[in-house]
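Sharing a structure with you now.
Note that one protein chain of the assembly has been removed; the remaining protein chains are unaltered in position.
On to subunit A.
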Amino acid sequence: MSDTTTDRRGATASPKISVRDVKKTFTLKNEEFVALGGVDLDIADNEFVTVVGPSGCGKSTLMNILAGLDEPTAGEALVDGVAVDGPGPERGVIFQQYALFPWLTVRQNVEFGLKTAKVPRAERRERADYFIRMVGLEQFADALPKMLSGGMKQRCAIARAYAVNPSILLMDEPFGALDALTRVKLQEQLLDTWSQEKRTVMFITHDVDEAVFLANRVVVMAARPGRIFDVIDVNLPYPRTEDVRLSPEFGELRNRVWHSVYHQSTATAGSSDHRTASSSPTT
């Protein structure tokens, strides 16, 4: 496989998200570090894309650029054909560390974005309650985050992101800190809400199973420099039930993704960055 990072499916008619040769370098003590070395990716409207790859390969960096929290060194990120310039309410972000406001109750957290959008009080309340119900936190609407478990916090963060009705959801390892059981539940719940209210989702994860289970398409990244290594289509039907999870097709895809993530050095044998990719762990 060459080190070109073109999305093999080619561009769809009008991609919702479009990343064009995005590069990102960080300068650390007058040493340049290439976090992203030319990434091209198109994500179609209502598509669910998962991104996997070794630690430090630039997944979060890519997401931050799409979220408008960080700027690319070169190239551009387009949303609906318009270059990203700062964060916007049409792009909801869910962080790995929940990032709830600890001094606000669950309901106030969910209302935060509505308040900044100056949604009138009554409507705000109604919408917040709707999404709190959606994630099953209605009994904790008036609780502070410190009283919630990790999974509940993450559900609250999901409700908060959904409440402003973004057409894009960017999720950075949102279930990373959760136990397996909660994780599976939230995955199913996420797909449930996604099929009810279609949105374009970019979901970063470390977990190969999770990547395959959720996605229309799995993007595998590689490190040093951060780049897209492989794109694997997941042609499994939704809703993704337990049967799907246990099917041989799922297993096959899972193996492919697994191989792509964990045997990048053998697969890239011959490419110029082979040595750096396989040696020295990333930060």
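Going forward, a residue touches a chain if its C-beta (ideal position, glycine included) is under 8 Å from a C-beta of that chain, and two chains touch if they have at least 3 such contacts; residues count from 1.
Everything below uses one rule, namely that contacts and distances are computed from a predicted model.
A.B. asks: With one chain of the assembly withheld, which option in "Phenylacetate-CoA oxygenase subunit PaaC", "FAD-dependent oxidoreductase", "RsbT co-antagonist protein RsbR" or "ABC transporter permease" matches that chain's UniProt protein name?
C.D. replies: Missing chain, per its UniProt entry: "ABC transporter permease".
A.B. asks: Considering the complete complex, identify which of A:V34, A:L78, A:L144 or A:L236 is in touch with the unshown chain.
C.D. replies: A:L144
A.B. asks: Which candidate, A:G38, A:G53, A:G92 or A:G151, sits in contact with the chain we can't see?
C.D. replies: Among A:G38, A:G53, A:G92 or A:G151, only A:G92 touches the chain that is not shown.
A.B. asks: Of the residues in subunit A, which ones touch the absent chain?
C.D. replies: Given the touch definition above, subunit A has residues 67-69, 86-89, 91-93, 95, 97, 99-104, 112-113, 116-117, 144-146, 160, 164 touching the missing chain.
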